[in-house]
Structure formats: C-alpha cells, structure tokens
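Omission of a single protein chain aside, the complex is shown with its protein chains in their original locations.
Per-chain numbering from 1; labels A, B and C assigned in written order.
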Amino acid sequence: MCMNISVIYFSVLKKITGKSQEVIRLEKQMSAEDLFGLLSKKYPEMVRYKPYIRLSVNQEYLPFETRLKPDDEVVFITPVSGG
Amino acid sequence: MCMNISVIYFSVLKKITGKSQEVIRLEKQMSAEDLFGLLSKKYPEMVRYKPYIRLSVNQEYLPFETRLKPDDEVVFITPVSGG
Amino acid sequence: MQEFKNGTYWILISDHLPELSVAGAFVQDPSCGAVNIFSGMTRNHHDGKSVTGLYYDCYEEMALKESKKLLDAITKEHNLTKALLFHKTGDAPVGEISLITALSAPHRKPVLEATEELINRLKQELPIWKKESYKGESLWKEEQLLKKEQQPS
Partner (left out) sequence: MQEFKNGTYWILISDHLPELSVAGAFVQDPSCGAVNIFSGMTRNHHDGKSVTGLYYDCYEEMALKESKKLLDAITKEHNLTKALLFHKTGDAPVGEISLITALSAPHRKPVLEATEELINRLKQELPIWKKESYKGESLWKEEQLLKKEQQPS
C-alpha cells in the first residue's frame, strides 16, 4: 500500500534539510516515528533534535506512534519560541 | 496664637458643606482632630464619615493627631475610589 | 490638569487622556522586551444596576505627588525600565477610559506583577473619588458605602 506524505520544514529543520517542504512516497503504512527514522538517514543532523521534537499531523499535535494516512501533512515541531 | 487654615473639600464632603474650600481662623493651636470636631458642629453630616476619613496636610497623608501650623492646607480624605 | 514627565516616568491627571498607543510608545525602550498596558473604563453596570456614567473628583496636586511616590516604589521594587500613569478627571461616560498604566522591563514577569500591584495601590492611595450615575440618581462611592454599612446584615 503506497502513499504520499507531505512534510513541511520550519526553522532549524528547514536549515538542515535545505527545503521548505517535500513529498515523501511511502511503500507501506508506517508511523510518524518510522517516517522520522527514514528522514534521519537522509538528513543525519536531524537526529540530534529528536529528543526535543513534537509531532504535528494535519496541524494537530499528536503522539509519534500515530500511523500516517495518505496525503497527511506532517511537521516535526522543534522547540517553539514565539512570543 | 491665631492662624489661618485652608480646608479643601472633595467628593461627598463638597456636597455636604456646599463648598470647594474655605479658610478657617483658629484662635489657638490645635490638632487636625480638633479642627474636624469644629467643622462637625458647622456641618453635622460630616460626622458619619469620620470613621472612614484619612487626613492630608499639605498634600501628605498624616495622623489625625498632627498639630496644625499657620497656612496649612488640610483635606479630609473620605474613602478614595479612583481607578 | 497636573503632569510630570521625564525620561522614566509620565504622570498625567487630566480631563482628557492620550491614546493607548501614545502610552505604549512612551514606555518602549530598546532594552525592553515587554510592555504591559492596563486600561480601566466606565462599564454600563454595577452591583446589578445599570450605570449611565461616572464622574471623577480629584485632589490633583496630591494625586500627582502620590503617583510619583507610587511609580518610584513600584519601579524600584520590580526593576522596571519606564512607568506611566494617567487618570481622568471629570465626566467619564460608559466606555470612556479613566485609567491607563503602562510599564516596561526587559522581561514579561515583572511588568505583569508590577501592573497588579500598581493598580491595587493606586486604588488605595490616590485622592480621587468616583460618583456613579444611575437612571435618576447620582451617588458618591462613600455614600454607597455608608448605605451598605447601615443596612442590617
């Protein structure tokens, strides 16, 4: 079961990946945790931020175990600093 | 020892006395407490407010026992309600 | 009208108060990351009764002196950068701003704490008196106080 996931990058992850967003094609269903693992291979510097990151799927904070669905919009939220 | 004391009235005391201010001539030295007693005879309705009143002499909060000096500016401060 | 203004404080006791933006601009400073502006205004109800307006009587010279003492104490205690206090005199119909405080500091915690303390203390210390107008009658706050105290509880 294939699916496309849209990943958007902000702040330091935008700097690390050099991208604002990209579409990742998954060959099988997986969790956001798994997706992060996949991306970490592509962008090794992301790993250091893992302990601090929260997950957002379709603009909602959700646990990393969340299973992704086709066309989900995923953002890995590094520590925020608005205000 | 005669002296003039300037008494200014605000709020409900202005309403009771019908005056914004007046100069009171004292025939002898006295405290602000004594002055209030004197004025209470002239304006009996003032007495009811006595338990709530603070004294100001020359624009400073002072105790009622304060002895008045010539040309002091005295205000009996009923409970304030600014803000 | 009474006014005191230097590089750190601005106090104004007047029947006309400047805009909130003017207050905010005064206390801003390159060293500051936080500005808190509180404003109090006449509301259309009190104690379940409909209010049509307020009137403020003020011992202006003393209010200015007490405001200076207050801003000085609050600024030192909370390490503020700049501090402002405006109070209206005379008529204040429903919706009209009667009080503006504006405080600045490098961080937000002191400006919020200091705002609360400043308002609590100015309500105790400033020689300013409020008359409330209801439909058909006007009463000073002290008259209302006396009425309440004399009611059997």
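The rule is short, and it goes like this: a residue touches a chain if its C-beta (ideal position, glycine included) is under 8 Å from a C-beta of that chain, and two chains touch if they have at least 3 such contacts.
Because the structure is a prediction, the values reported are computed rather than measured.
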Result, missing-chain neighbours among shown chains, is A, C
From C:Gln2, C:Thr42 or C:Thr75, the answer for touching the chain not displayed is C:Thr42
What subunit C residues would touch the chain not displayed? 19-21, 24, 28, 30-45, 94-95, 106, 108, 111-112, 115-116, 119
Just checking the interface: what residues of subunit A touch the absent partner chain? 8, 10-12, 14-15, 48-49, 52, 56, 59-60, 75, 77-83
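Please note the rule applied: only the chains that are shown with their structure count from here on.
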Whole-angstrom distance, CA centroid of subunit A to CA centroid of subunit C, is 50
